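To start, the structure under review is shown below, and the notes come after it.
Not every chain of the complex is shown here; the ones you see sit where they belong.
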Amino acid sequence: MALIYDESQRQIAEECDRILKNAFSAPALKQLLEQSGAYDTGFWDICVSQGWPAIAVPEAAGGLGLGLSEQGIVAQACGKVVCGAPFLNTGYAVSEAIGRFGDAAAREKWLPALAAGEVKGIVALAEGRAPLPKAPAVRFEDGRLTGTKTAVPGGGAGDLAIVLAATCDGPALVLADLSGAETRRHLLPTFDNSRLAADMAFAGTPAQLLAADGIQAARTILCLLAVATAHEQVGGAEAVFASARAYALERYAFGQPLAAFQSIKHRLAENYTLIELARSNAQYAAHNVDDPHFARYAAAARIAATEAYDTASRDAMQVFGGLGGTWEADLHLHQRRARTLAVEIGNNLFWEDELVEELRRAC
Amino acid sequence: MRAETAIQQYRETARRWLEAHAATHGAPARRGLTPEQDLALGRAWMALKYDAGYSGINWPREHGGQGLGALEKLAFEEEEMKFGFPTDYFAVSLGMPVPIILRYLTGDWVLERARAALRGEEIWCQLFSEPSGGSDLAGLRLRATQDQATGDWRLDGQKLWTSYAQYCDYGILVARHDPTLLKHQGLTYFWVDMRAPGTTVRPIKLADGSDHVNEVFFDNVLVPDSQRLGPVGGGFKVALETLVIERHHASDPAGFGPALNLFVREAAAADVDGVPLLEDGRVRERIARNYALQNGLRAIQARNQLMLGLGMEPGPEGAVNKLVSARARQRLSEFVLDLRGAAGVTWEPSGRLDDWVRSWISAPTGRQAGGSDEMLLNTIAERILGLPQDHRPDKGVPFNQIPK
């Protein structure tokens, strides 16, 4: 890993862009918006065939043994095309959780399957408005989970989940096998349906302990997921910003290109600035994944990425004028995804709090 | 003071009347209706208003109106707005097209149109915007070609963003009759029959799933010269005249999004891991700043209405309403999604005004309709503050030589 991508990392980035460029289909994505419970299986097949779920899985477990920087590179490419399935980053989070906290049996059982894309990993930590609930309503007892996690991203199709659940000794991080009939999924209608948000009702779902200090373990995984997601957000921001820039150059008003108006120029320059800050934050966090201050870099990356993607998609619609608000213009794909990614793993208020606590401790 | 009291009484009476019909024609009655059913309810509502003397409140009596002032109209609209009556379909129709034809035409035919429009039986649309640019009215390209023999016209081209065109009977339209003239000089103004052969309406689906704005295509559509309003080449002037007819509307300081007290109520009822949302300074800041903004807009509106009532011309500061309220609505709606946590993504498309997700998803359109932020800022800068116009390379250049 490096702050500047090395040759192989640059190759990964280019290869991802090349592959996804040909696979991207706005009409298909928009079709997914209008139904609940479907995701872009074609997109996911590409991920699997390209070995992307294996990136951060150790080589011994059938993975590529790469790290968060490479995960981020792929996520960024997927973000550019508003990827049609949520499992790449959530699967990474599950792999990391198993790799860091699981026993040998768990690692042997699940990591190769995750790496091969045979098992789709998802993350079910949040409850209600709390990304890391101090007293989860979902309980873990005798190897079984009971209770409901609401609006779990990917919940409609995940096979394996990391779950923050209450035990007699406080919240623990556990690994839940979702394949059986003990788990009921209630798909939610959302403004970004291919994320497969679902309420997950556990009624004796088999699970195993990953970490007894569940909050701390979950926080570690959430930070990793946040950095991977930040890359995805940056990719989305870059793509929607590129659309806005191109449109401003091509479209004329009052006899000159929109891009000649200072208000448009400055808006785009501000967008560029936010995106560069977000990208640099994300790369920096990924590069420093083993640093004692990783948590603050992760929070900074998350905050900057959320602001950049929200702003770039909001402003792109503004640059496009009336056209920007149409179903046809595709910009709303980014508008939706920007917000979905902004709330799925904790809003910026949560991450601001996390960051301030980190900084306070250092004072 | 006397005028103020009279208005207050008018408002009270109107409110009582509106309240009496809210259950049958207001928001509750509209839940679950198909668009066609909703339109039908709207027509019924317009007829009811007509019969009760609440149509064309500030129109002259000889045009079928009530002969009252802008103040009575504003008071009624403000009250009507609160109940969610199905009035959207008729707002443009009665706001600009019908008044302008009443100004340019005389006789039974036009009076009959006015009556039908007031009763909701007929709807008029305004065909100004084009794909070439919503902000640049005079940049339109739709061609009007005159038959030298008959003097009649043929229209060819496309209009865009025409609200409710799919339901409209007639429209007003500006076309370019001569592209070799300067931009503003080559325009001519007509009214058209939306059912004339060669006219095609195609709804545009918006990001929020709604489709009440349209593209309208004109393919060799015959328009008799008698449907021309104003002289050949006078189209821009008539268009500007049209746009200033409806100077005083009731506006909504919430930017036509959900009311702020809904936000306060939602935040007051919620917590994050036991910490009440309303205790969070970030939530408080949003509430307070939005309240201050909306209160400022209400104050401007109240003052302007008072001035109207006293026969004074309201100040220009009303222009800030749409700029700040639409932007603020967008940010506040975004923030609501944040506060809802992961479940903030939950949504089923609806047309409901109290739906924060709809408010957020349609906000970009809200920031364009009636002028983009950039246009509004330019208007404030140039018209109110007297700052110079932007550089305009299209000035003094024949239309067909302007860079596109």
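To keep things simple, chains are lettered A and B as they appear, and every chain counts its residues starting from 1.
One rule holds for everything that comes next: contacts are C-beta pairs under 8 Å (C-beta built on N, C-alpha and C of every residue); 3 or more make two chains touch, one makes a residue touch a chain.
Just so it is clear, the model here is predicted, and its values are computed rather than measured.
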item	value
Assembly formula (labels as shown, counts from the whole structure file)	A x2, B x2
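Here is the rule we use: only the chains that are shown with their structure count from here on.
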item	value
Between chain B and chain A, distance of the C-alpha-averaged centres to the nearest whole Å	40
Residues of chain B defined as touching chain A within the complex	129, 132-136, 139, 160-161, 204-207, 209, 270-274, 277, 280, 282, 330, 334, 337-348, 357, 360-362, 364-365, 367-369, 372-374, 377, 390-395, 397, 402-404
In the complex, chain A residues that touch chain B	126, 128-135, 150-153, 188-192, 195, 197, 251-256, 261, 263-264, 310, 314, 317-318, 321-322, 324-329, 331-332, 335-336, 339-340, 342-345, 347-350, 352
